[in-house]
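What you see is the complex with one protein chain gone and the rest in place.
Order of writing sets the chain letters: A and B. Residues in each chain are counted from 1.
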C-alpha cells in the first residue's frame, strides 16, 4: 500500500511487502528508541492522541514514539470529558480535530468507530484499538517481535509453529496476529483455550484455507509442546456479557516455570500482549518466569515503540529524512541492551 | 489596549482597533496553522492549560495553538484531581501556577473565577470560559469567521444582517458575539428563539442603543430570511435548572438542507459554536448540511486555532518575531485548503 497520508485502520491493509517496509523502518529507528541519538524530523508536528477508553500503556507508547521523532503530543483520556458526551458525531469530532493535528491516534470502545472517524478526518488516523475489533499496531509489534526472536535462533516466520493460549474468542490481539501470520507460509497453529473460548470458527477456517496447519487443544500441556512461540493472553473480562461469566474462565491456564520446564522445548519464546493479570486468581503468566531469558514480553513493549515510530514515519513520509535531522545524546542513558 | 503582559478575560476589553490587531496577527499566522512552515518563536515557553471543567475541543485548540508557536503545554483536566478540592483558594492556585508558567489558560465552571484567578497571577491569563459568563476567544473566532466569509462575498461586517437562533438566554457564545458585533455599524440582528429562551432584555436594549436594528422571532422560518449569517446554537443543557426543563426546548428549531433551500437567501453562511448535538432528539443543525459549501462550522474551528495563536503572540509580545523563527516543513501535510 501507499503509506503516505493514509489511515492505518486494520491489519487487512497489509501484505508481506508492506510489513517488510514497516519492519525495515523500525530497524532503522532503533538508535533513537535506544537514545543513542535523537532525531528532530517531526519538530513542529502535532499528534492528537485521542483515547476514549482507558489505556496507559498504549497511549504512552504512541505519545513517546511521536516525541522520539521530535513531534508534540496533545491528548485526551476521558470519554466523559469530551464533546462526544454532548451528542457530537464522530464526523464532527474528526473534522474539528484534524484541523489541530498532523496525525491522529484514536482508541474508542466501539467496533468500527475509528474507521468512521477516519473517513471524515483530513489527516492520517491510526487505529489505537476500536473495542473488540482491531488494534493493528499491536499485531505488527507482535509479529516484529516474533521475527526478532526467531532470527536470534536462526529461524524465519515461514514454517514457524505457535501456540495461542487463553481467551481466543474475545482476544482481538490474537485475531489480528493470526491474520498477519497467515500471510506467511506453512505455519503450525496450536489453538489452546478452555471450552467456550475457542477462536472464531471463521478465522480457523481461513488459516486452514491459506495452507496452515491448525490444531485445537483444551488442555494447555499438550498444546505447548514443540512450538517456537507461546502467545499467552489474559481473559478479556471487559468483553464478556457479565463479570460472573468472565470469572468462570479466570486462571484456568497458568504458565509458570515448572510447566515451562516440563512441557516446552528449550528456548521456546514466551509472549503476551500485556497487561498480564498478576492477581492470585489469574496469573496466566507467572512472575517466576521473569528471569527466564525466553520471556519476551518486555521486548514486545520495547518493540512497540519502534513499530509505532515506523508507522508515524511512513504515513508522514519522513522515513528517509530521519537520520538527516539527528543529533547526539549528551545525557545519561540507561543500559538499553535487550531486556531479559 | 496594550496586549503585552495583559490578561484576556472579557470581550469588553476589545475595541475595533484591538480586534483589527488580533485579526491581522491571525492572518499572518495562517501559514503555520496550514503547516506551510513551522515557527519556534516560543521555544522554551510553557503554557499551563488549566481546565477545571470538561472541554476537549477548546483545550486541544489552545494547546495546539501554543505548540504551533513552538511552546510546551502542561495541563490539567479535572477539578477533583486538583488542590481546589482540598480547599485551596483561587489566589493560592494562581500564585503557585504562575511560578511554573509563561501564560495560563483557564476554564472554570464559576462566573468570575477566571478574573479572580488572574488578579493573583504573575503571568498573563486567558479566559477559556468561566461558566455562563465569558469565553472571549470563542467570540473572536466567530467574528473572524464572519469577516472571512463576508470578505469572500465582497461584504463587510458593517451593515451585515445576522440571525441568532436557538437558546439565546443561556448561550454565552451568542452574548459575547453580540457585544463584539455591536462595535460595528448599522447591523440587523434577528433574534430567533423559543418563548422563554429569549436573549436577556438588557443585551437587546444595548444593541439598539448602539444603533442596530433588532427584531425578535419565535418561529425559525421567518427569522432566517434575507440574512447574511445564520448563527445556530445548541440548548445549553448544563446551564438549566433541571434536565427536564432543558429537554422541553431540545430539538425545537432544526435547520436542515430543505429548510435552508426553502427559506434562506443563496450563500447564507451557516455557523455554530459546536459541538452540535447530533442525537435524534436534537439536531439543531442537520448532518445533511455537511456538503453545503456555506456550512462554515469547521472553518470556525480552524480559525479558532489562528485566533488563539494570535492572542498568545500578542500577550507574549512575539507577533513581530514569528517569521524570523520559522523553518520549512518536510513531512506530509494534508490538503488544508479551506474546508467545505
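Basically, a residue touches a chain if its C-beta (ideal position, glycine included) is under 8 Å from a C-beta of that chain, and two chains touch if they have at least 3 such contacts.
Fair warning: this is a prediction, and the values are worked out from it, not measured in the lab.
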Out of B:8, B:25 or B:42, point to the residue that touches the absent chain in the complete complex. B:42
Name every residue on chain A in touch with the hidden partner chain. 35, 38-40, 54-57, 59-61, 63-64, 67-68, 70, 72-73, 77-78, 234, 237, 274-279, 282, 287, 290, 297-298, 301-302, 305, 327, 329-336, 339
Missing-chain contacts mapped onto chain B: 4-5, 41-46, 48, 72, 74, 76-78, 80-83, 85-89, 91-92, 95-102, 122-124, 315-318, 321
